[in-house]
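One structure follows; several queries about it will come next.
Here the complex is missing one protein chain, while the rest keep their positions.
In this document, chain identifiers A, B and C correspond to the written order of the chains, with residue numbering beginning at 1 in each.
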Amino acid sequence: MNQIILLMYCADQKGIIAAVTNFIHHNQGNITYIDQYVDRPNAAFFMRVECDLNSESFKIEDFKSNFSNEIGERYAMHCDFYLKNHKPKMAVFVSKYDHCLYDILAKQQSGELAAEIPFILSNHADLKIIADRFEIPFHHIFVSRENKEEAEEKQAKLLKAHGVDFIVLARYMQIVSSKLIDQYKHKIINIHHSFLPAFPGAKPYHSAFDRGVKIIGATSHYVTEELDAGPIIEQDTTRVTHLNSIADFIEKGRDLERIVLVRALKQHVNRKVMVYGNKTVVFS
Amino acid sequence: MNQIILLMYCADQKGIIAAVTNFIHHNQGNITYIDQYVDRPNAAFFMRVECDLNSESFKIEDFKSNFSNEIGERYAMHCDFYLKNHKPKMAVFVSKYDHCLYDILAKQQSGELAAEIPFILSNHADLKIIADRFEIPFHHIFVSRENKEEAEEKQAKLLKAHGVDFIVLARYMQIVSSKLIDQYKHKIINIHHSFLPAFPGAKPYHSAFDRGVKIIGATSHYVTEELDAGPIIEQDTTRVTHLNSIADFIEKGRDLERIVLVRALKQHVNRKVMVYGNKTVVFS
Amino acid sequence: MNQIILLMYCADQKGIIAAVTNFIHHNQGNITYIDQYVDRPNAAFFMRVECDLNSESFKIEDFKSNFSNEIGERYAMHCDFYLKNHKPKMAVFVSKYDHCLYDILAKQQSGELAAEIPFILSNHADLKIIADRFEIPFHHIFVSRENKEEAEEKQAKLLKAHGVDFIVLARYMQIVSSKLIDQYKHKIINIHHSFLPAFPGAKPYHSAFDRGVKIIGATSHYVTEELDAGPIIEQDTTRVTHLNSIADFIEKGRDLERIVLVRALKQHVNRKVMVYGNKTVVFS
Partner (left out) sequence: MNQIILLMYCADQKGIIAAVTNFIHHNQGNITYIDQYVDRPNAAFFMRVECDLNSESFKIEDFKSNFSNEIGERYAMHCDFYLKNHKPKMAVFVSKYDHCLYDILAKQQSGELAAEIPFILSNHADLKIIADRFEIPFHHIFVSRENKEEAEEKQAKLLKAHGVDFIVLARYMQIVSSKLIDQYKHKIINIHHSFLPAFPGAKPYHSAFDRGVKIIGATSHYVTEELDAGPIIEQDTTRVTHLNSIADFIEKGRDLERIVLVRALKQHVNRKVMVYGNKTVVFS
């Protein structure tokens, strides 16, 4: 059985839902999930559909071209098609912190996070031991101010060689280049250790501590040109008190970071996220 | 313009979504919201649709009978139809606690809670002053073991006279009769001051305190024959510590109670809740 | 019986706790609560003590001067003394929003918020009806660009005439003058409708919506010269999704605002809050 996921986007118009559901019905599809959202101020329509296509002769390419002819053109609709059982390839970039990496690997291994991990890449060698424990290839690409361009070329080659679909920055402590961001538009997922837009940039726990906040947060977002300003996928917060030192903020924050990041990764991997403008629609 | 809400329920079958969306489309309706849920183990299908029906000649009775003929019979579907701008009539039952009542009245007055309140009913006279402040009729019907039946008859008359659609028990400290429950099936909403199914019955904060829990909760549910065991609409929790006395539990709990109850009321009033078995589907 | 609360602050030194507890013991006091906090990086010591003083001849003035002689001078300690059963006088400033006002009045009336409310002051007449309902004097002082100074003089007179101890800005939509801030240093409590330091200033829900956050917040803080930058007393957050409009943000936010504000007021009224630098120590 073929299970496919459709992510649709177009200007809001009458009759779209009927047209799409009809199309699927007439193509021997059974809708198992439908959720839609209309951004009224901008008159934008978003829909996520899952359907089973049982015909033995089903070919996704035919389905796509039929859809494009019958629906896509008529409604000036953009639609992405995914096979539900296809696992995307996720490259994991890390530096020295291991807490997000452990969670990603444990959840990938248990099947909870339905992605393949062709390799882990780091600008430091420290976490190789963890990669080894999980038997995942580890590439140490040292990055300095001088060799930055060269290092990025090495990265690009690796990504290409493994056909990587998207990248997770699991507390990767380097700013990624515009070139990579362009190439992986809305396909690089970062975890920032604050409740954005509060405390962007370096050392957010220190800033939060100095400001005397009573709650700290973590934010997972797609990476865009502007630092820590890309579309937010997921956030969460936890309480702190005057008793907590900066070290406590960091320790409490770690639990937020890894949980928020993995939640965002699951949503991305499960094709639940659509980006528009600088925001996300995250279907349930 | 007519805005209607449909709440549908039937056995899961192929093509339902297409059939319904088509029907609406062919009846000059524009779907503005669609959300559906399939309970796979029980093969039960639930859907909530909002649509605008612009035709000047629109009559909800015609729409209903057409729907019944074309869809209802074919899929053995149960469907409830509501006019979106119709405000249901909500009777508020209270005893001596005022915190839930204040919130209900303030939110109803501000328009946030789209219901009419024909009257407040209490087995005590204490809260009459609040009813007066908000200029809502207040009926004091004393209830004792001896006069219980008589008191309930008075209640029933009041409910009937005002055409009450549903009842909220805003910390009403009396067990309502089977007769009333039958008459208002899944239309009596209670707030219980614990995280059900923990601590049903009387004095849940005392029980929670004795058990040494680190979190307390509140639960809003439809009233059924079995005490505190009806379908849950909404719950929330908050932290407590060893420092908190029973009085603190009660005080903290009050904020939970009123917020959880009002959330449940809004969901009910906005036709977001469907009951099946002893559970609820609460659409977003 | 006299119950007093001591809030102490000095440079961290050896033996302070023993000295203070001894002093109280030798003055026939029984400590019923002690909590202390040392800010190690700044070597600052904070302590909150509650004690019962049973001697019939107890006079707080004598106690204070003895404390000052024996402890205060020796440790260069600043100490504030409060009688536990003395209710401070709180002026409530509002504009047009009523949700925070309702909660303050309901909780003050029930005794949960142990403050007296000599009057409610507003730059609009809208909420007079609520003041009337709760039988609290209401002063409408219109404020415009032209009459600002004059209006503030009227305010100052009222505050003085009633011996107001502290002010709560319950969604008061005017910037208070430096003069008032100086006069009521760390005694003006504001509720800001965002998770500060994100979204200071006007229309934070609009900014939060535009940024596409997945969580919104509210912050209660002491008012200082710099807008929305004073010491934070209490914060809380709640989830939002892409489905929520700005109107939904505002509605959800209201519940946060009133709960966060009342929590902060209780902590202030119960003498649990100490300000140092631009932060607060909030004892449990």
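Points worth noting:
Methods note: contacts are C-beta pairs under 8 Å (C-beta built on N, C-alpha and C of every residue); 3 or more make two chains touch, one makes a residue touch a chain.
Because the structure is a prediction, the values reported are computed rather than measured.
Across the entire complex, contacts from the unshown chain go to A, B, C. In the complete complex, the residue from A:40, A:59, A:78 or A:133 that touches the missing chain is A:133. Considering the whole complex, the residue from C:24, C:168, C:215 or C:256 that touches the absent chain is C:24. The chain not shown here is touched by just one of B:77, B:94, B:223 or B:281, and that residue is B:281.
Summarising the interface, chain A meets the missing chain with residues 98-99, 102, 106, 110, 112, 133-134, 241, 243, 251, 255, 259, 284.
Although one chain is not drawn, its touching partners on chain C can still be listed: residues 14-15, 17-18, 21-22, 24-25, 30-36, 38, 284. One chain is missing from the display, and on chain B it is touched by residues 37, 40, 195-199, 211-215, 217, 231-237, 241-243, 245, 277-282.
Methods note: only the chains that are shown with their structure count from here on.
Chains A-C form the pair joined by the most contacting C-beta pairs. As a whole-number value, the distance joining the C-alpha centres of chain A and chain B reads 37 Å. Rounded to whole angstrom, the centroid-to-centroid distance between chain A and chain C, based on C-alpha atoms, equals 42 Å. Multi-chain contact residues of chain A (touching two or more other chains): none found.
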